[in-house]
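Heads up, one of the protein chains got dropped from this complex, but the rest are sitting where they should.
Labels A and B are assigned to the chains in the order they are written; within every chain, residues are numbered from 1.
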Amino acid sequence: MTVIVASFWVLVKFVAFVAVTTAIAVPLYHTVLVATEGGGSGRRLSAFLWRAGFWAIVVVIVLVSVFPFYYAILSSLESGTALFRVNYLPEAFDLSNYRQVLTTSSFLHSIWNSVLIATITVVAALTLAVTASYALARVRFRGRGLLLMTILAVSMFPQIAVLSGLYELVNWLGLYNTPWALVLSYTIFTLPFTVWVLTTFMRDLPVEIEEAAIVDGASPWVIITRVFMPLLWPALVTTGLLAFIGAWNEFLFALTFTISENQRTVPVAIALFSGASVQEIPWGPIMAASVVVTLPLIALVLVFQRKIVAGLTAGGVKG
Amino acid sequence: MARIELKNVKKSFGAVEVIKGVDLTIEKGEFMVFVGPSGCGKSTLLRLVSGLETITSGELSFDGQRMNDVLPSRRGIAMVFQSYALYPHMTVRENMEFGMKLAGSTREHLRARVDQAAGLLQIEHLLDRLPRQLSGGQRQRVAIGRAITRDPRVFLFDEPLSNLDAALRVTMRIEIAKLHHDMQDVTMIYVTHDQVEAMTLADRICVLRDGQVMQVGTPAELYEKPNSTFVAGFIGSPKMNLLEGALAAPHGAHTVGIRSEHLDVVADGDGEWSGPVVHSENLGSDNYIFVDVGSEEPVVARIGGEEHVRLGTRVGLRPQPGRMHRFDAGGQPLA
Partner (left out) sequence: MSSHPAAVQARAGISLQQQRARAAFWFLAPMLVMLAFVAAWPLLRSITLSFSNASADTIFNGNWDWAGWKNYVEARPRADGSIRWRGVLVDPKWWNAVWNTVRFSVMSVALETILGLLVALVLNAEFRGRALVRAAVLVPWAIPTIVSAKMWGWMLNDQYGIINDMLLQLHLIAQPIAWTARPDTAMIAVLIVDVWKTTPFMALLILAGLQMVPRDMYEAARLDGIHPMRVFWRVTLPLVRPAIMVAVIFRLLDALRIFDLIYVLTPRSEGTITMSVISFQNIREFGKYAEGSAQSSILFLIIAVFVVLYIWVGKVNLTGEGGR
């Protein structure tokens, strides 16, 4: 009885939650749509107000998106008591946090580890995925649908589900606390992802070009290496970049399969950053380290914006 | 350079049979056109000959050699595709060399053959360009050049002109006719849905419908002696007038067919059929008038370009003697 009452209340609370958020969101949708689709109709004043509302929404979206990172940069440039005084605009330009982080050998090790592991993982995944995705996208054979479904399913597995088995495997191979343990384990998600995305890209290449190559005497291997690869390199860059980001950000396996400071990857190093004393969390250096490892990612993402959006939608919903 | 024979060739995709048993012989050096409405299987048949699709049953042979299980590149064929299918990242020269390079030709041989083919098609000045820097007509020339470079014994065209505009299509059609003339002993198969292309290019035409061969013959044979109402209606422009029922009954046929140029326009009541002129199309040299004689579609008759008939005028139509085609209820010709 109590269970029923309790679950009823949960349901009521959830419905109320959705109702409230929707009630807040719908006027905002309304503003955006009227301001941008309404055209020139309506009175001047109301049109102006809708326009103002729209720009207010845009400003809020941009501010909320960017502010935390802005604040991290701001904090990373402050040390001592300045750090613990809240300020909204930059007041100091103190590089001591960066100096501290970049002279800590374990953190430099971590950056090196992350670069090494992510690069090897991506190169390995792409190598295996290019040929596999050709087969999946271009060759008709029985069980292809089932195979693709399995690959898609694997890419959505919870990592925790393989953790103890993988732990056992890593130990058995003697890879515990080495970068290779992570290269191996990251393949679980990078490989299905790259195969899936490359398959969708590979499918879009024109059939007749492949047939022309077949008539020209190209074997499947030649078609991949000399005809498709040159056409696919933008897709390869995109897929590789997304897989790289995935490997760079991974935390669970990195936390499980490394033990010594020098074997950590960047996310683990930042998560376990400790200061001089145990009680105090070294916020300044943590922010500096965060900025250091994030800036290159943001730069990459902004440079490859359009391509990344295409890759993400291919990996997610594109049917 | 090859005599192509198809014996009871069938092709199914899953449970759907697309080619339902085709028997056809294409002579050495012949220009054969596959024509038919969309979905008739003409492209599939071409792809069976090329080897891009596997034959489900039946036999395909070139010069008596069975080809069913031979890779496309080993058949000695070259193919020109509708979308040209040039390799976008290779220059024109590289495009033309690619197949021969894979076959392991020497550099001098490669150069010589590419230059020869480029000369033939007058594309020497384009050899260092990329496909995206070319116009549609130039791309098609390159695609043909690439095919020539392969020195094939069978040349396959899959609707090569349908991506070009009308004017360019005429130019390229002449170009292809010239090519056939220059490469006398190369067998050519050409797929199109455009019966004008078929009539102007072909030595022989193969009309297909629903995966079956309806009629094979020279353009003149098909035009003059269609063996079914389908072929009669498909070949020729404007299409043959087909009249049914009461209009055909006096001739002892279910359907009678008569071409527009075989109808004389006479005074109302004089001819075989009569009715008002409902539409006319003057092409300058010829004037086609559409006469409503009570059949499903108006009957088209050809008159001279300088003659004029006012819309609504009642006219009579008289078939020229011996020009009438008679068909039974199944669409087969009556003797």
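Heads up, the rule we're going with is that a contact is a pair of C-beta atoms (placed from the backbone, for glycine too) under 8 Å apart; a residue touches a chain by one contact, two chains touch by 3 or more.
Predicted model, so just to flag it, every value in this text is computed and none were measured.
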Which displayed chains the unshown chain touches: A, B
Sole residue of A:49, A:102 or A:169 that reaches the chain not shown, by the stated touch rule: A:169
Absent-chain contact - pick from B:72, B:145 or B:226: B:72
Given A:79, A:97, A:113 or A:256, the one touching the chain that is not displayed: A:256
Residue ranges of chain B at the interface with the undisplayed chain: 1, 51-52, 54, 62, 65-78, 99-100, 103, 105, 150-153, 183, 185-186
Residue numbers in chain A that touch the chain omitted from display: 14, 17-18, 21-22, 25, 28-30, 32-39, 41, 54, 57-58, 61-62, 64-66, 68-69, 71-72, 75, 83-86, 88, 128-129, 131-132, 134-141, 144-145, 147-149, 151-154, 156-169, 171-172, 184-185, 187-188, 191-192, 195, 199-200, 203, 214, 217, 219-221, 245, 248-249, 251-252, 255-256, 266-268, 270-271, 283, 286-287, 290, 293-294, 297-298, 300-302, 305, 308-309, 312-313, 316-319
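Quick note on the criterion: only the chains that are shown with their structure count from here on.
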For chain A paired with chain B, centre-to-centre distance based on mean C-alpha positions, whole Å: 54
Sites on chain B touched by chain A in the complex: 50, 52, 71-74, 77-79, 81-89, 98-99, 102-103, 146, 150
Contact footprint of chain B on chain A as seen in their complex: 206, 208-209, 211-218, 222, 226-227, 230-231
